[in-house]
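Following: one structure in structure tokens, then a few remarks.
A single protein chain has been omitted; all remaining protein chains appear in their positions.
We call the chains A and B, going by the order they appear; numbering starts again at 1 in every chain.
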Amino acid sequence: MTLWFVFALMTVAAIFAVLWPLSRGSSAQAGGSEAVVYKDQLAEIDRDVAAGLIGSSEAEAARVEIGRRLLAAADGERTLPARANLGLRRASAIVALVGLPIAAVTFYLALGSPRLGDFPLASRTRMADVSQPLENMVAQVEAHLEKNPTDGRGWTVLAPVLARLGRFDDAVRAYRNVIQHAGDSAERRSDLGEALVTSAGGVVTAEAKAEFERAVAQNADDPRASYFLGLAAEQDGRKADAAAIWRAMLSKAPADAPWRPLIETALARVGGAPVAPALSDDAMAAARDMNEADRGTMVRGMVDRLAARLKQDGSDVEGWLRLVRAYIVMGERDKATNARIEARQAVAGDAERLRKLNEGLKNLGLDG
Amino acid sequence: MIAEAGHYALVLALALALIQSTVPMLGARWGDPALMNVARSTALAQLLFVAASFTALVMLHVASDFSVVNVFENSHSMKPLLYKITGVWGNHEGSMLLWVAILALFGGLVAAFGNNLPLSLRAHVLAVQGWIAAAFYLFILLTSNPFLRIASPPIEGRDLNPVLQDIGLAVHPPMLYLGYVGFSISFSFAIAALIEGRIDAAWARWVRPWTLVAWIFLTLGIAMGSYWAYYELGWGGWWFWDPVENASLMPWLAGTALLHSAVVMEKRNALKVWTILLSILAFSLSLLGTFLVRSGVLTSVHAFATDPSRGVFILLILCLFIGGSLTLYAWRAPALKQGGLFAPVSREGALVLNNLFLTSACATVFIGTLYPLALEVLTGDKISVGAPFFNLTFGPLFVPLLVAMPFAPLLAWKRGDLLGAAQRLTAAGIAALVAIAVLFAWTHGGATLAPLAIGLAIFVIGGALSDLAERTALFRVPFATAMARARGLPRATWGTAFAHAGIGVALIGIVCETTWNSEYIGTMKPRDIASVAGYQLKLDDITQRQGPNFREMIAQFTVSHDGETLEVMTPSKRNFTTRDSSTTEAALLTRGASQLYVSLGDTNAEGAIAVRIYHKPLVLLIWWGPVLMAFGGLLSLSDRRLRVGAPKPAKAARALQPAE
Partner (left out) sequence: MTRKQRRLTMICGSLAVLAVAAALVLNAMRDSIVFFSTPTMAAEKQIPPGKRFRLGGLVQPGSLVRGDNLAVNFSIADGSATLPVAYKGMLPDLFREGQGVVAEGALDASGVFKADTVLAKHDETYMPRDVADALKKQGHWKDDYGAKPGATAASAPVQGTAK
């Protein structure tokens, strides 16, 4: 409603601008005239003569010339009597009163969106929107949690966002708070464990392992916890244990479990089961068997996380190489080239790392 | 609400422009002062609405309202506030809105301060402004509407081109627009004169301040654009003969010619028809400039709008205004009365010469810029006309112009004394010859043209000084008398001297930079040392830094000269994540008017970095010259005789007398 009121005010102002001079009638003051300019020019000549800038004979000639123009101008002006044309004035007034608003509103309605309100950033950040990757939204939630540290729901929302932003240490802290304030569950323990693993660069630390063990204790079928426990075994060099854990998972898993391919590849890696030979990058290969949407999300998420982490700390040569390889596999050569340039800039200060980076890049066929 | 109110204000401005373009014309036709005065109030109201509309767009950008397509496409919530604001005109739609806002501003100024104009002339001028404004409002609303909305607003905007995130670029388009659009006033005056069929010396005096304002802004705008290209594009060039640059140079040349021919018209009532033509040309070339930049018809390092449908609309506007005005000119101009007589050797003659060379130079730039387009339309061949073409045509035409320039102010009106003028320029001539001789001796075996060109520049500057010395009778009368006379000189005379000297100063800079510029291009590792023109630059370190929306690689150079450490220079390279692109931030070290210029390239496999180092002697003079010219223009503008509203001259003159 306010909008239409503002529109009405503006329209009235516009109409007024046209009607006002019309209402003033023929008493309106006449404008300036040429004669004024010529008189000024004559005065100027006097000043120049007084200042000694021009000689008196030149001044005289100039005065004669300007005098002639002055006369001509005076003649010209007398031929222009002012007269009121009431018909035209009335027509103009009608155009302003009727035509102007109709034209303006018609034109506006054809182009504008009067029903759409404003969406400034400030009001939008108040809307709950988990997909919003904005630091300021996170900051807002964090500020809220600072005041209400026992708000379990707040921590539940914040933790995955922090993980997505690459702030893994904060994510670990947030997941701990989730468990503390929103209650313990297998899934939450797995979340915490996964965050610990990511913050350790993919290594299942003793701390993480303890969390996964707690998760399994609560729910023996939690697939994520089982998978990571297997991974822990593999990383410890106990391949047989790893294979046993994963094989047990597969035997219990429903046939359509989305994580099945991932486990199968992992199993193949430790030489446990007759599944198709895995490619070098297990996750990539697993992704290949998923459906299009899942694969996209999974790969994209992994790569984005890696890129975000490297942006924070660029000294991880292995990480850079993995990122470049991921981009190449995904067919985004542009991004791969960019990542290469960024990587070089990031490790330029360290000769040993640079050498390693260059060797790695050469192996990827992306040197130069 | 803000977006829609801004949108509606723009529509109302269109409606008012349509009324402004018709009612006052009818009023002038029937001699009704009330109808003629409609022009004034509608022009002011139009200014109000466009200003409201522009303010609305600025507010939307500041508030990052991504429900507006224009904001979504050209802004980003993380962008610094300054660039959120300048981003308003960093894009096509916003810049067109700025264009009409400036147009309305000039219209409003004529309405507010045009009291000294005859009523019918003012009505006609504002009506013509109304036509231009209406055409551009339609263009904006129909093809480049900045207020279009998205029903479900996106989360984040798409950022501004990082190259455009720079304060130099933020300021120079508005300057250029003030220049371009300023010429619309002289255009409107010219059309009004053609419609009324009456034109005389007073017309020139009314037009001159407007032309001068436009010219000052255009001069500054071009200089700023050139300086921006110099430090931002990272390879130290300051003029590329790029079509976009040419597009701003052409109206400048025509506008400069117009300024000079308007003087002749004001003083001697001559060259009337020619002045009208120049007014039309200057604005037509400004429109063309807008067209060239906005339609993307030309390959250009500046182009950031590519949409053919807009191009067709602008082409229509161009045809309408340029074609229409030239037709009107062909029809009405022969009816205009001829003016005063003058001998070929006279102030008038010299100004005609100036006009001839300026318009010829303008024509060569025009041909060089548009010939490739024409050829492509006709034969399909794609060619590019680069710097060599312009150096070969523009240069030779400017030399005689500069040689003749010092003579003109010394010649008398009607019939001048060339010999006398030459005698009074003896000192300037001798200074020029000495400069040439010294430079030849100093650079022996070097370029032959450069010392000659510098001699010419010295002659131009000396000529401007001689003119002042002559008028104040310095060295002939006691010093105190000369000072008194100097104070008594019209400010326009001072303005002329400054503007002419500015050309000479810029010329020195151009010649020095192009001739004695030295450079080092190569790869450097930390602790490497490069020497350029007696300076040693040691690369200390390469570091990384995270900026607000970019990552930056900074190289630190210690500069020393003759073993004495001067300063640390830190050029950098920025990577913008949203746009996936990078910019080069050059580092500049200013020593007097000379500069050392360092910019970075990519890092190679060994961790070495590509570096360009230039030493550019006296390069700053290239921009000090135009600043001096603009200052001259400003002095001229402040001259009492040209002041826009100057009422009751006789009284004012007496009041001002003691101050002089």
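Convention: contacts are C-beta pairs under 8 Å (C-beta built on N, C-alpha and C of every residue); 3 or more make two chains touch, one makes a residue touch a chain.
Since the model is a prediction, treat every value here as computed from it, not as a measurement.
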item: Residue of B:R149, B:R347, B:R424 or B:K616 touching the missing chain in the full complex; value: B:R149
item: Listed residues B:A343, B:A374, B:M483 or B:V568, member touching the removed chain; value: B:A343
item: Residue in contact with the excluded chain [from B:M78, B:L326, B:L356 or B:A473]; value: B:L356
item: For chain A, residues in touch with the removed chain; value: 332-334, 337, 368
item: Touch list for chain B against the chain that is not drawn; value: 69, 72-73, 148-155, 158, 161, 163, 234-235, 296-304, 306-307, 341-344, 349, 352-353, 356-357, 360-361, 363-364, 367-368, 371, 381-386, 388-390, 392-393, 396-397, 521-523, 573, 578-584, 601-602, 604-605, 610, 612
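The rule is short, and it goes like this: only the chains that are shown with their structure count from here on.
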item: Separation of chain A from chain B, taking each centre as the mean of its C-alpha atoms, in whole Å; value: 35
item: Sites on chain B touched by chain A in the complex; value: 1-5, 7-9, 11-12, 14-16, 18-19, 23, 26-27, 30-35, 37-38, 40-42, 44-45, 48-49, 52, 63-67, 77, 114-122, 141, 145, 147-149, 151, 153, 155-156, 198, 200-202, 205-206, 268-269, 340, 412-414, 471, 485, 488-489, 541-544, 546, 551, 553, 573, 575, 577, 580, 602-607, 609, 641, 646, 649-650, 653
item: Residue numbers on chain A that touch chain B, as the complex places them; value: 2-3, 6-7, 10-11, 13-14, 17-18, 20-22, 24-26, 28, 30-34, 36-41, 43-44, 47, 51-53, 58, 61, 65, 69, 72-73, 76-77, 80-85, 88-89, 92, 95-96, 100, 103-104, 107-108, 111-114, 116-122, 124, 129, 131-134, 136, 311, 314, 334-335, 338, 341-342, 344-346, 348-349, 351, 354, 358, 367-368
